[in-house]
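Of the protein chains in this complex, all but one are displayed in their positions.
Order of writing sets the labels: A and B. Residues in every chain begin at 1.
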Amino acid sequence: MSQPIIISASPHVHSDRTSKKLMYDVVIALIPAFLVSLYVFGIGAFIVTAVAVISCLLFEYLIQKFLLKTEVTIGDGSALITGILLAFNLPSGLPIWMIIVGSLVAIGIAKLSFGGLGFNIFNPALVGRVFLLVSFPVQMTMWPTAVVNNTSIADAVTGATPLGLIKEGLMFGDTMTNISADLPSNIDLFIGLTGGSIGEISALALLLGGIYLIVRKVITWHIPVTMLVTMAVMTGIFWLINPEQYASPLIHILSGGALLGAFFMATDLVTSPMTKKGMLIFAIGIAVITVVIRLFGAYPEGVSFAILIMNAFVPLINTYFKPRRFGSKIKSKIV
Amino acid sequence: MTDSVLYSVFLLASLGIVAAVVLYVVSKKFYVYENPLIADVDEILPGANCAGCGSPGCKSFAERLVNTEDISDLFCPVGGNDIMKEVAAILGKEVVERDPTVAVLRCQGSCEVRPKTTEYQGPRTCAISAMVYSGETDCQYGCLGDGDCVKVCKFDAMYMDEATGLPVIITDNCTSCGACVEECPRDIIEMRPRNKRDLKVFVGCLNEDKGGIAKKSCSVACIGCSKCEDICPKDAVVMVNNLAYIDPVLCTLCRKCVDVCPTHSIIETNFPPKKVKKEVEKKVEVKVAVVKEQIVAESKKSKTDA
């Protein structure tokens, strides 16, 4: 034998899943949504995504190499995902320097200052996004209208998002029937021919990606399904009470960041609970906060805030919702 | 406008008063009497919290010193006799003086002399790899090389030597707190008396295997030939389980045994170089010198640092 025998403790075989593979599966799952955004927003979407990804990777590299002087881990795919998700939560046509600032916040503050991958409490991409939203509210809500097949950068024509339209309309005392005339049809919402952040527009593409993740066992159904069902039920109740004041559950789920949040942001492995029970609680929490913000808050959209708020509760959820220990309660009697 | 200012001032002030009252009451209610002597003793102790005395920290050792009648078997190895005397003066109790000690490494199994026969994959701590098996070499008594001792040393008195794969003790920094002795799963580190020039003679091996097997797994292993036992004029060498041990109390540091050991597993430190040096003897020296030189160099370095 040329090389010495290896000794290690059992088990001696390991599954071939690696965290890297998980990360790249997420990237694959995001591709459909990215294609739709290219189709709808043209080159603008591409530029935003590229800038976000490159700057996230670059910041991770620079900070780890020169500031923290630790091992550089840009190869593990997590910074790549942060970049993509950050971009997906931004309007296309956002000034490039803002994207870079967002990436810096996401990687530098939300991720590395907590200790890097696995130690961050908040979803980095969302922190970046919310930081930008709070600092530059005007630019962050300047949604370019859909410029189907337009290869030039869209002029910053502000077309509102469906949720924005509803919120504004209702604030001025309009009724839903009037507002819905301005809204894109449900089919358009489903396919993605509407305004909004780069990644959130097409329900169809997001569903495809989400199903891919579930099939590949990267995520389980618990968070997305619970979150969407709870949202549907809550908005449904209000809608049944007064359909003139509240939008239908379908609109709520298809528009805004609900699907992107449910499948890609809330399920982020690091910042979601680790038990099935905990996941259910977590998802219900997100749904409730989202609906409350959407219906009663000042912002038309609340998924990002809801996820961040619930992220903060994850350590608590993990401590209180433990898996049931085997043998902790004897159910069956001795016959 | 002024109203709101007044309100806030008033509100904050009353909040402050309430909090102050609560704090006062709580501190009175939960006040625990503590013997003032404890604080005094704690003041004197080195404050390293190394647990070398057997108590979890200096404070709790101080409590023990104050509360026990007979403190003759309590000792702070870091502070040494001087500190213990001071403590005794405060408490009016008797302490027993102890000889200063220093940690020594009883293994010379560097990568060169002790070939690796297997490769370990897993967490790099001695405690865990010792649980899994006997180590990467064929010697199941020697150093595992994962440096648990270095990790527990609070006084920067140890470091891992990359070249040999063994820890090195910086004698000047060693406070003989015993943390490393406690930590080592192989019990390789021993506390031996420290004298003025830090002269030591000890067997640098713990291998209990029979000669041939021991020698095969490590070329500087003690093979249990008893030559040192035979030559020792003071009967300081004892042979147990194929292994020589030099009793530090009986040993007069005459170094006769060092020369007769066929595998050079007896280590001498800090002796001035011998005057006559024949070719043969040089070779003998070289191997032993590996360890020796490091210790010397290190102590010199730390001296200049200090």
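We adopt the following convention: a contact is a pair of C-beta atoms (placed from the backbone, for glycine too) under 8 Å apart; a residue touches a chain by one contact, two chains touch by 3 or more.
Throughout what follows, contacts and distances are computed from a predicted model.
K.L.:
Between "Ferredoxin", "Thioredoxin reductase (NADPH)", "ABC transporter permease" or "Ion-translocating oxidoreductase complex subunit C", choose the name on the UniProt record of the chain that's been left out.
P.N.:
Protein name of the absent chain (UniProt record): "Ion-translocating oxidoreductase complex subunit C".
K.L.:
Check the whole complex and report which displayed chains the hidden chain contacts.
P.N.:
Per the touch rule above, the missing chain touches A, B.
K.L.:
Out of B:Gln121, B:Ser226 or B:Thr252, which touches the unshown chain?
P.N.:
That would be B:Gln121, which touches the missing chain.
K.L.:
From the list A:Leu117, A:Leu170 or A:Leu183, pick the residue that touches the absent chain.
P.N.:
A:Leu117
K.L.:
Specify the residue from the set B:Gln140, B:Asn173 or B:Asn270 that touches the hidden chain.
P.N.:
If we include the chain that is not displayed, B:Gln140 is the one touching it.
K.L.:
By the contact definition given up top, give the residues of chain B that touch the hidden chain.
P.N.:
Where chain B meets the chain not shown: residues 117-118, 121-123, 127-128, 131-134, 140, 209.
K.L.:
To test your reading of the contact rule: which positions on chain A touch the chain that is missing from view?
P.N.:
Touching the chain left out of view, chain A contributes residues 1-3, 5-15, 17-19, 21-22, 76, 78, 116-119, 269-276, 322-332, 334-335.
Throughout what follows, only the chains that are shown with their structure count from here on.
K.L.:
How many angstrom between the C-alpha centroids of chain B and chain A?
P.N.:
53
K.L.:
Looking at the complex, which residues from chain A come into contact with chain B?
P.N.:
For chain A paired with chain B, touching residues are 3-9.
K.L.:
Taking the complex as given, what residues does chain B use to touch chain A?
P.N.:
Those residues of chain B that touch chain A are 116-122, 128, 131-133, 136.
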